[in-house]
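In this view, the complex is presented without one of its protein chains, the others remaining in place.
This part shows chain A:
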């Protein structure tokens, strides 16, 4: 496998499309219930936790893009080969692919959980899994262009959903934000760490980077996307703090959905039904991007057909998703993956960018002509 990856010109994308991709991986099914986890840790100062976590993601993104820009056009799979050699590189790549497979499963299962709790209590899991699989296969076969197109659509969905939260402003009690900094610093940091489950995903740029035509703009659009996603989280977090009382917040499993319940029009109410259904698009983009990253790994390392691998990956993910039963099991898995998120999407990229910096310093001193890291 080559370290650098140069996708054909006709499927390359412009950097501004990255904005939609990162928005979509950042905002997923987690938006329905992230408030409670953070609120448990840092109470009504949860919004500070969100800001802290957001700033941290901006920092990590900066590191990632800087590390990527040292290579001409490489993705994480290639960088691993370059830094750690063939055996360890393959191992690391496989771990990442496994991680994305897990993310896919968790996204699917969480969404099905929401549907089973809110819309159709009796709907069999396999039915929704197969609906999602059909869409994933159909879009996945269309390639990265179609996936990014779906991300654009997802962005529109996010915008509309955020505007729906406007109704809860009427019932806001702003004094619930006071006093500021009542929780301890450790609690707030704990909340910020809990936020990471929701904020993970932006490291997908490690895989899309070779596809970007104007790579010098990557930093701008990826940071903008993060800013947008973080603002959405901050708005929803703040709104739920001022909307719910402390007890209500801790008791509700999906606070965001509860908030949408009060949206009312003369011809339509209970908009959460619409939002949960339409959120299928957001879940779909999440699954699409994650499965794409996995199949891309197969293609890069063993040159396997991405379409065939997509079928296998989807079959595997569907099978495991169907096998998970009950809300408590899902919560448990979410917790495990939450710690995985911190490692894979925050800590490891920092570590990686450190290694890249050191290696390039070393290489630069040794053979200044071989900039670009081709080996």
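The rule we apply is simple: contacts are C-beta pairs under 8 Å (C-beta built on N, C-alpha and C of every residue); 3 or more make two chains touch, one makes a residue touch a chain; residues count from 1.
What we mean here is this: contacts and distances are computed from a predicted model.
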Omitted chain, identified by the protein name its UniProt record gives, among "Nitrogenase protein alpha chain", "Oligopeptide/dipeptide ABC transporter ATP-binding protein", "Sigma-70 family RNA polymerase sigma factor" or "Spore germination protein": "Spore germination protein"
Per the touch definition above, residue among A:1, A:52 or A:146 touching the missing chain: A:146
Among A:8, A:179 or A:326, the residue in touch with the chain that has been omitted: A:8
Given A:3, A:21 or A:115, the one touching the chain that is not displayed: A:115
Sole contact to the chain not displayed, among A:169, A:213 or A:347: A:213
Candidates A:66, A:264, A:327 or A:361 - the one touching the absent chain: A:264
Those residues of chain A which, in the complete complex, touch the missing chain: 8-14, 17, 115, 119-120, 128, 131, 134-135, 138-139, 142, 145-146, 149-150, 152-153, 213, 264-271, 273-274, 277-278, 280-281, 284
